[in-house]
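Note that one protein chain of the assembly has been removed; the remaining protein chains are unaltered in position.
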Amino acid sequence: MISDFAFLISGAGLICLALFRLATSADLLMRVLGLNVLAIGIAMVLLVSARGAEGTDAVPQAFTLTGIVVLVGVTAALLALAERVAEARDE
Amino acid sequence: MSFFLPLAILMTSLGVAPVILMMPDSARRLRTGVNLAAASLKVALVAWLSYEVAHGTSFDLRHSIAQGLELHLQADALSVLFLALSSILWLLTTIYAVGYLEGGTDRSRFFGFFSLCVASTVGIAMAGNLFTFLVFFELLTLATWPLVVHRGTSEAHRAGRIYLAYTLGGGLALTLGTIWLYALAGEVAFEPRGVLGDIPETSPLALTAIFVLLIAGVGVKAALVPLHGWLPLSMVAPAPVSALLHAVAVVKAGAFGIMRIVYDVYGVETVQALGLAAPLAALAALTILWGSFRALTQDDLKKRLAYSTVSQVSYITLGVALISPVAAIGGLAHLVHQGIMKITLFLAAGNFAEGEGVKTVRAMDGMGKRMPGAMLAFTVGALGMIGIPPLAGFVSKWYLGAGGLDAGQPMVIALLAGSSLLNAAYFLPILYRGWFCAPPEGVTPGRRLGWMLAIPPATTATLVLAAGLLASAPFSPLGWTRFIVSLEYL
Partner (left out) sequence: MSDISLIVLLPLLAAVLTAALPRQAAAIGTLATGLNAFLAANLGRQILHSGTVTEAIGDWTAPLGITFDANGLASVMLAMAAIVGLAVSLQAAAGPARAGFWPLWMATLGALNGLFLSSDLFNIYVAFEILGLAAVGLTALAGTRASLRAAFDYLTAGLVGSLLVLLGIALSYSVTGRVDMEAVAMLTQSDTGRIALALIAAGLVVKAALFPLHFWMPGAHSSAAPAASALLSALVVKGALYLVLRLSLEGGAGTEFLRNTLAVLGAGGMLWGAWNALRAERLKLLVAHSTVAQIGLIALAIGVAGNPLETGLWQAAALLMLSHALAKAAMFLAVGRIAEALGHDRISGLNREELRPGPAEFAFAIAAISLVGLPPTAGFIGKWFLIEGLIDKGGIHWIALILLGTALSAAYLSRVVSRCLRGGPHVSATARRPPWRTGDVAALGLATGALLLGLAAALPISLLETPFA
C-alpha cells in the first residue's frame, strides 16, 4: 500500500509545516491559511486510517466530513474577525 | 435544646455583623442601638451558659461538612472562661468605640467588622474540634484586617499588609498541621487529657512536627518571639481596636489555642513525653524578657503597651508549658487578668490621646491633674501588671511562681522577679510623670470626654481590683480556673 503510506507521510508533513507556521507567523491571514493546511493534513491522516483490509470504514470518513464543515465555519469566522481587526486599526 | 445557647451566643455577633455592614453611615442611632442590644444580650446569654455549665449541662451544635469533617460548637469550662472575657469586654469596648469614633468616617464598616471579630472569638471559644477552631481562627484574621487599616493612611496600610502576612502565614502553618493531624488521627475533638490515644508511641516524629506547626500557627497571634513583629506595628489602629485586639481578640485567641492544643488535643502527659514542654516554656520565658526589654525604650505610649502585651501574654503560655497544676491555674487566670488589665491601660491611653492629645510617655507630665479619672484607671492597670497585691496581676504571678516550684523549676521565680522589675521599670516612670510632675507650662485644657469614654476604663479598673480582692470567690476568674484545672489534672 504505497499510496496509503505516501498519504500518511504527506499528511504528517503538512501538519508539521502548518504548526511551524502558526507558531512563527503573526500575520492574521497567514495564520488562517496555516490552520487550513493543518486541517487538511489531519484529514489526510484520518482518511488513511479509514482504509482497512476489509474495505473502507465509514466512521473516520464521517469524522473528516464533520471536520471539514467545522473548518469552513471557523475560517469564515476568522476572516470576518480579521477584517474587523483591520478596520479597527484604521479608525 | 442543647444547641440553642451556643447558636444564640454566636449569632448575637455573627448575625449582627452583616446587618451593621449594610447600614448607611448616617444611621447612627439605629446602629448603636442594635450593637449595644446585641452586646448586652450576649453578656446575658453567656451568664446563663456559665450557670448551666457549672451545673454540668452539656451543649452541642454540630453541622457535618463531609465524612469525618464537622463543625462542632460546644461549651466546656475553658470555653466559658474565654466567652465571659470576650462578651463583657466587647460590651465595654463597643460603648467606648461609639464615643471614640464620634464624627468619624466608615463607622458601619468599623462596627460590622468589630462584631465579626467578636463572633470569631466566640467561635474559637466554643469550638469543639480542631477544624472548627481553625475556621474561626482564620475568620478572625480576616475580620481584624479592616480594623487595623481603618484609618486608611499609608502607615495603616503598611501595618495591615504586615499583619496579614504574619497571620495568614501562621494560618497556613496551622492549616497544614490540622490537616496532617486529621490524616493521622481522624477527627480531632477537644477532650480533656488529649485525644491521640496510642499515636504518640507509633509516630512520635510526625506528632512533634505537627505540634511545631500548630504552635507556630497560633503563636503568631499569641505574639511569641520571633513571631511578634506585627503587634507593635498594628498600633496605628484606633484605640478601641488596639484595646480589643490586645486584651481579647487576637493575642488571646492565640494563647487560648495554645491551651487547647496542649490540654485538649495532645494532653499534658503526651506533650511532656514527647519532650515538647520544656522548649515551649523556654520560648515563653524568652518572649517575656524580650517584650519587657523592648518596652523599656519605647516613648510612644501605645507601643510601650504593645511590647508589654508581647511579654504578658506569654505568662499564659508559660503557665501551660510548666506542666504543673498550680502553674496552670496561674496561666489560665492570667488569660482573664491580663485581658482586663491591658484593656484598662489601652482605654485610658486612648482617653489621654483624645482628651489632651497625649500620645507619648514624655508628654505624660501632670496627667493626674489634667485627667484624674483616666490616670487613676491607668494606675490600677499598671500596678496590676507589675503584680502589686491585691490586684489581679499579683494573683497570676503568685500561682505561676508557686507552680514553678511545684514543677521543680525554681528558675521561674527568678524569671518572674526579673520580669516584674522590668514591668516596674517601664510602668513606674509613666505613673511618676503623671502624678508627681507638674503639667507643662502653657498647656491648655483639652476637650471634655463624654461618659461613653469615661465609664469603660473605670469599669475594667474596678474589675482588676475585684479579681484580686475576691480571688477566692467561686465565680472569680481564679475560682473558675481551679475548676478547669481540676478537670485536666485530676
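Letters are used for the chains, namely A and B, taken in the order the chains are written, and counting of residues starts over at 1 for each.
In this text, contacts are C-beta pairs under 8 Å (C-beta built on N, C-alpha and C of every residue); 3 or more make two chains touch, one makes a residue touch a chain.
Predicted, not measured: the structure shown is a model, and the values here were computed from it.
S.K.: Just name the one of B:105, B:202 or B:472 that touches the chain not displayed here.
M.R.: Selected residue, touching the omitted chain: B:105.
S.K.: Using the touch definition up top, pick the residue from B:128, B:171, B:403 or B:434 that touches the left-out chain.
M.R.: Touching the chain that is not displayed is residue B:171.
S.K.: Touching the hidden chain in the complete assembly: which of B:139, B:374, B:415 or B:449 does that?
M.R.: Among B:139, B:374, B:415 or B:449, only B:139 touches the chain that is not shown.
S.K.: Taking the full complex into account, what residues of subunit B touch the chain not shown?
M.R.: 21, 24, 63-67, 69, 71, 105-106, 109, 134-135, 138-139, 142, 145-146, 149-153, 156-157, 160-161, 164, 168-169, 171-172, 175-176, 179-180, 182-183
S.K.: Go through subunit A and note every residue touching the omitted chain.
M.R.: The list for subunit A reads 19, 22, 28, 31, 35, 38-39, 42, 45-46, 49, 59-60, 63, 66-67, 70-71, 73-74, 77-78, 81-82, 84-85, 88-89.
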